[in-house]
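As you look at this complex, bear in mind that one protein chain is not there, while each of the others sits in place.
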Amino acid sequence: MLKGLTRAGLGTIGSDEQFLKLASDAGFDSVDLSARALIEQYGEQGAIELLQRYNLRLGSIDLPVEWRADEEAFLAGLPALTEAAAAARKLGCTRCCTYVLPSTDQKSAHFMALATRRLRLCAQILGAYGIRLGLEFVGPHHLRTAWKHPFIWTMQETLDWIDAIGEPNVGLLLDAYHWHTNSLTVADLENLKPHQIVHVHLNDAKDLPVEQILDNDRIYPGEGIIDLPGFLSALHRIGYADFVSQEILTPSTPTESPEELVQRSKNGYEKVFAAAGL
Amino acid sequence: MLKGLTRAGLGTIGSDEQFLKLASDAGFDSVDLSARALIEQYGEQGAIELLQRYNLRLGSIDLPVEWRADEEAFLAGLPALTEAAAAARKLGCTRCCTYVLPSTDQKSAHFMALATRRLRLCAQILGAYGIRLGLEFVGPHHLRTAWKHPFIWTMQETLDWIDAIGEPNVGLLLDAYHWHTNSLTVADLENLKPHQIVHVHLNDAKDLPVEQILDNDRIYPGEGIIDLPGFLSALHRIGYADFVSQEILTPSTPTESPEELVQRSKNGYEKVFAAAGL
Amino acid sequence: MLKGLTRAGLGTIGSDEQFLKLASDAGFDSVDLSARALIEQYGEQGAIELLQRYNLRLGSIDLPVEWRADEEAFLAGLPALTEAAAAARKLGCTRCCTYVLPSTDQKSAHFMALATRRLRLCAQILGAYGIRLGLEFVGPHHLRTAWKHPFIWTMQETLDWIDAIGEPNVGLLLDAYHWHTNSLTVADLENLKPHQIVHVHLNDAKDLPVEQILDNDRIYPGEGIIDLPGFLSALHRIGYADFVSQEILTPSTPTESPEELVQRSKNGYEKVFAAAGL
Partner (left out) sequence: MLKGLTRAGLGTIGSDEQFLKLASDAGFDSVDLSARALIEQYGEQGAIELLQRYNLRLGSIDLPVEWRADEEAFLAGLPALTEAAAAARKLGCTRCCTYVLPSTDQKSAHFMALATRRLRLCAQILGAYGIRLGLEFVGPHHLRTAWKHPFIWTMQETLDWIDAIGEPNVGLLLDAYHWHTNSLTVADLENLKPHQIVHVHLNDAKDLPVEQILDNDRIYPGEGIIDLPGFLSALHRIGYADFVSQEILTPSTPTESPEELVQRSKNGYEKVFAAAGL
């Protein structure tokens, strides 16, 4: 598996190049950031060279389309999606992800129909560029009632939704936090095929009853109670060999320096990967 | 438009041939019944001749697949669907319909995902046989809370769902009762294109506040308060020229003879079509 | 039906506004041009006002994607497609068309597979903006061997291809010239449903054996041998009520003034529509 970083959890880093340098210095294999922004800043050739210089790959870009609001907002994002996909392709990035909130102010069934159509189109466009779309189910219990109507939050619901979307390039973004807050087990992971997983997020949870765990209160891998060795070794066992990106959502920006935070992340990764026998 | 009958509302008729004879004697253009059952009873050639003898066309068959329950029940119906579609094709029937209950005991969003996948497959199979699939939204208010969670019941939701299903041969089954219980207007119909409408049901409602109208308490066209002339003339204006089938769901089987009930239906049709200027 | 003009056959007109003025002065209902270019020149509001001032609608835009060459060229066109579709939507245009050459230098079956995938994606993107995609089969015999391998050129092949593409918003662009050079009949048109036709081109052919008719040697409606009254009345009979755009491809630019050429077009339209009883 490839160890990766997102900016989430690393404090105030500054430029993308600084982010790349930090990740590279700490021995990470990949970063998740906007390919399009990288090319806009450094040019296509410059961006490619930057990634080569720091020996980093791009794990995933974020889906730059507002598929949760109204139709005008959705359509307004499609030109940017084609540009984002073209940029990702130029930088060898083949993954694009979005998260699925577990409740909604819209009528659930109707919103599911709208979202199915919208995400299918996103997947179709991404597929033309050789990019897969990862859907992240979101487990924390408080979000299930944060908006008026329940939507979906379990892995099985998300797999069923992926079937309903029906495109070959759609799969899961599997986040350890949501695996934990859904009370999923190692056996649940072992039922997956590796190509059902588009991307993986790594982070840890405080020692709280699962119902009390907040979405933006995550901690560094190895510092909490999630069975990350079980999580990682199960992924390895089923043949998943791709990116595992840290994403630490916190209530406020950490005050340590990015260097300290990256080091902490590195230590966490080493600890849990070692415990997983990887 | 072609005037059609279903058995619903005609009492206890007996054989399919008796149903055909009744419909024919009263001057109707079509009947809705199972093409497969007709062929099983009379043979393919016999069924064709029967329809010719009575100068009737088959309007629509019912979708013979349980798409609302679990996956096993759904799969168990697919062989029958291919047989039903093949039979419909042999008898020149190009429509197949199913209704959508406005609430469900399953989680709404998840059920929408499952139902989208299932009805898409039904549409794909039907499409191979040149048959369109009509989805009937169901308006009565009491059914919106008859099961645990709200599903969908409006025309717009259903159109959005048809888009999510994404197959070219899916459209609306437009039932005057559900048009009325959704408080829809002539203008709502005028926004439709004729090919969005797969089939039409005709019937009337008692003079009750719309919130109190029960689904299985329908009456004969022209005997109630639905603006059927407005309904029919709007359909004509947008270019709809296909079947309009009577479907009278009642709390108990009518006690009049089928002959009397068909005559009553005929009178109702003549009245509302005349009032519509058709 | 709505009478429309393309620039093809009108000589050297100058600006889009001049084109609009010419079309309007001659009483045409619509023009086919690039919605995106119109908005780029006059602004969104300016373009809308221009169309209102001249009482014209936009019939169809051209598909701005190179789907016949290699994959890079195809992908390079997708951002422009989203922009073109967004522009068309802003101006109320719901049609986009492309032509299908009847032979190809690529292996036929393989190219069909590639083109199916590419045009499906174009249709999917256009569909999100409420735009239909029209595929124009191209009949002239000389083009069937102009490249190494035969592709498709008949209406039936194109309808079968539309089924293979499988999107609800794809249909035919029906060009009278290709109807004629395919030796199609009025009965062939009568077998169509109106929603299978996305757009119509009108023009005429010289009095030559059908095998000798050249694609870019077209003449004005009513000046040649095509049974345009039969063509138009059949379209009317099946319920087609949308745009009919003139497209006169000629070996060299006509020398008459645009005013004369538009008048000639107007006379041609009046003649053949009158002969069709429309």
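Think of it as A, B and C in the order they're written, each chain with its own count starting at 1.
Note that in this section contacts are C-beta pairs under 8 Å (C-beta built on N, C-alpha and C of every residue); 3 or more make two chains touch, one makes a residue touch a chain.
Keep in mind the model is a prediction, meaning the values are calculated, not measured.
Across C:67, C:129 or C:161, the single residue that touches the chain missing here is C:161. Taking the complete complex into account, B:129 is the one of B:129, B:177 or B:273 that touches the chain left out.
For the chain left out of this panel, the touching residue among C:27, C:43, C:92 or C:150 is C:150. Shown as candidates are A:53, A:148, A:195 or A:237; the residue that touches the absent chain is A:195. With the whole complex as reference, residues 74-76, 78-79, 81-83, 86, 89, 121, 124-125, 127-129 of subunit B touch the missing chain.
Seen across the whole complex, the unshown chain contacts subunit A at 166-168, 193-195, 239. Residues of subunit C that touch the chain left out of view are 107-114, 116-117, 120, 149-152, 157, 160-161, 163-164, 166.
Heads up, the rule we're going with is that only the chains that are shown with their structure count from here on.
Annotation: 45 Å between the Cα-based centres of subunit A and subunit B. Annotation for subunit A: no residues touch 2 or more other chains.
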